[in-house]
Structure formats: structure tokens, C-alpha cells
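Working notes, beginning with the structure itself.
Only one protein chain is missing from this complex, and each of the others stays in its spot.
Letters A and B mark the chains as written, and numbering starts fresh at 1 in each.
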Amino acid sequence: MDQLQAGIAALGVIGPALGVGIATAAAASAIGRNPEAAGAIRGVFIIGAAFAEGLGVLAIVLGILSLVL
Amino acid sequence: MSVAPAKKSSTKRTLLLAALGVILLDAFAIFMFGGVGLNNFPGDVIKRSLEPIVPHVVFDLGGDPTHAASLFDFYPSITGSIIMSWVVMAVVIIPLTIVARRLKETPSGVQNFLEFAIESLSSFAMGIGGPGAKRFITFFLACFLFIVVSNWSGLIPGVGRVHEFRAPTSDVNVTVGLALVAFAYFHYQGVRALGFGGYLGKFFATKGANPIEKAINHFVGALEFLLEIVKPVTLAMRLFGNIYGGELALTVMTTITLAFIPLALYGLELFVGLMQGIIFSVLVLVFTMLAMEGHHEEGHDEHSPAAAGDGATAGAESRVAAH
Partner (left out) sequence: MSTLDPAPKSEREFGDPRLESPQNPDEVVGLMSDIGKGAYLALFSQIGISLLIANLGGALLGHWIDGQLNSGPIFLILGFVGGFTAGAVAAARLVQRTLRHLDALDAATKTAKREREARERDAARLKGRVE
């Protein structure tokens, strides 16, 4: 049962995965349109993707905790 | 035009024949031996063929046969990962030494290839660290070569399955050791660049006009300290998790599917091994560059002293070159 819990908790990674994918696509097309601003776009992308990733990390930590505790 | 499609179909036919041969071989083996190791097919077979997380002791130096090996262990012994890391060191060091002994003015053959590889890697490192990173390129290259060759050594068939050989980076003890070496290295460089007092001043900031500002500075210093502790743990855990997880995935795929299907995963693992080597060495370089920066209040100054120095040096060099 614990393993099922962990698996269900880890399903929460789907959302951040979609978010990071969308952000990457947007950043790529933005760099394609305006290559001069590539540095600034990369910075914004890193910060936005980090926010998305933080929520995914929460799901993984909950999964691991449900196995450990 | 007429040759290419015929060739393509012939390779396809060869692959199909090979796959059919593998299936026939499997069927023949099951028929001959009656499926000896195949009871409770997927679950138990996978469990039996998984690589244990604790490395296997090959030579026992402690003289205590009843000692049970555990993950973090200070018992004197030579494990399979230590033997494989000697092999990796030999593979990295011996060819480079031989080539370095016989350097020629006009490079050819192996020397040409090695010069190309090392030059492109060092210009890659310079792109991240700037001109000031030239001193750290040797450490960068050493990290990169050891980790990439170790990662790829786990993909040789048999390594990880026999007890005597195991990819070094799939053992958590080796990756923790690497992370500690990197940790000592970038702190040493930080102390060398800023001086001992200046470096400690990053973590124990005592400046501040009023008590509130002082408290904030203490809090920021404590946060820096936490960041420093998290760094080596992340370095070790990422490398270990990626490589060990990749090997487990390869094992499971080879157990439950036929041959040729795990080949795709094998290619992915080659890529992941290279990527992890790049990430580890780039992060060590970035941490070294950050450790060499002086401590300064956030938002008050636009450019860090080291980066401004880099810019000034580049400008000065170009001005010198102009005349």
C-alpha cells in the first residue's frame, strides 16, 4: 500500500513536466524571433522553470516520505 | 537511386533475421534447460538480476569474515568499484602519458584527436568561467575524463553483473568521495583568492549599522553556510542516482524484453553518462568561480569584483592588441 501511495504521489510530476515543456518551447521560439536577447530570455526561462520544478520536487519528496515514514 | 532502397531493405532483412535468431535461441535455451531460472518470471527474475546498492567485497583486508557489508562502511576492504576505478584510471592516464611523451610539432593520428578533444573541452570551460578560469581547466578536465570513462565503463557487458567489476560512479561511496574532493578544491581556491579572513567573512558577517541589519546579515551568512553544505551532497547524489538508476533500468529492460529493444536504452545511457560528466565538472567550475567572488550586499553593486576584473582584463588585452 505504501508503494501505491508513493506512486500516486509521484504522479504529481506530470504537471511540472508539462509546464517546463511549454516554457522551453516558448523560450526557444522567443530566441528564434530575437536572437539578440538570448541571454535575458535564458535567465527568465531558468527562473520560471525553477518555479515549476519546485512544485515537482514537492511531489517527489512526499512520495519518498510515504515510503520512509 | 536504384541502389539505395535495395541496400536499405537488405539491412532491414538482416536485422529481422538477427531478431528471429535471438528469439529462436531463447526458445531453444528454454526448451533445453526447462526454464531453470525463470520461475515467477517477471518479478523474481528482475529481483535476482538487480545490482545491489551495497558494493561487493572482493578482497577482505580487515580479517573479519563475519563482517556484514553496509552502504557507508569504514571496514578495510577492496570492493569491485575500487578495482574498476583502478582500471578507469589506467585507461585515462596511460594513453595520455604515452602521447604526452612523444609530442610532435605537426600532430597526427592519436595526438591530433586528443589535441582536438582537449582544446574543445578547454574552450568550453573558458566559455563558462571566462578568462579567469584558465587555472582550473586541469581540474575540470580531470573530473570530466574520470567521470565519463567511469560512467561508460558500466555499459560494458558484464561490468556490474560480475562481482569483481562495477562501474565506480554507480557506487555511492565513490561519488561521495568525488564530491568531497571537489568541495575541498573549491574552498581551497576561495581561500586562496580572498584570504582566510575574507573567506570566513562570507559566512560570519558582523557588519551592520543597527541590530536589525546585523541580524539580517547573520541570517544571510547562515544561509550561505547551508548552501555550502548542500553543494557536495547534491553533486554526489545526482551522479549516483543517474548512473545507478540507469543501470537498474537497463537490467530490467534486458530481463523483461528481447535483445535489440534495450539497445535504445543503451544509447540513452551513453548520452546520460556524457551529460552527467559535463554537469559535474561544469558545476565544480561554477562553484569555484563563485567561491572566488568577494562577499557583497545584494542589489547594491551591479557587477561582482571578479567579473568586473574579467571585463577589465579583456578590455585591456584588446587595447594592448590594438597597438
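Worth a mention:
Keep this in mind: a contact is a pair of C-beta atoms (placed from the backbone, for glycine too) under 8 Å apart; a residue touches a chain by one contact, two chains touch by 3 or more.
The structure displayed is predicted, hence computed values, not measured ones.
When the whole complex is considered, the residue among B:Ser49, B:Asn112, B:Thr138 or B:Thr257 that touches the unshown chain is B:Thr138. Among B:Gly130, B:Gly177 or B:Gly201, only B:Gly130 touches the chain that is left out of the view. Touching the chain that is not shown, out of B:Ala69, B:Ala249 or B:Ile278: B:Ile278 (per the contact rule at the top). Listed for chain A, the residues touching the missing chain in the whole complex are 39, 42-43, 46-47, 49-50, 53-54, 56-58, 60-61, 64-65, 68-69. Where chain B meets the chain that is not shown, the touching residues are 119, 122-124, 126-128, 130-131, 134-135, 137-138, 223-224, 226-227, 230-231, 233-234, 237-238, 275, 278-279, 282-283, 286, 289-290, 293, 298, 303-304, 306-308, 310-311, 314-315, 317-323.
The rule we apply is simple: only the chains that are shown with their structure count from here on.
Distance between chain A and chain B, defined via averaged C-alpha coordinates, is recorded as 23 Å.
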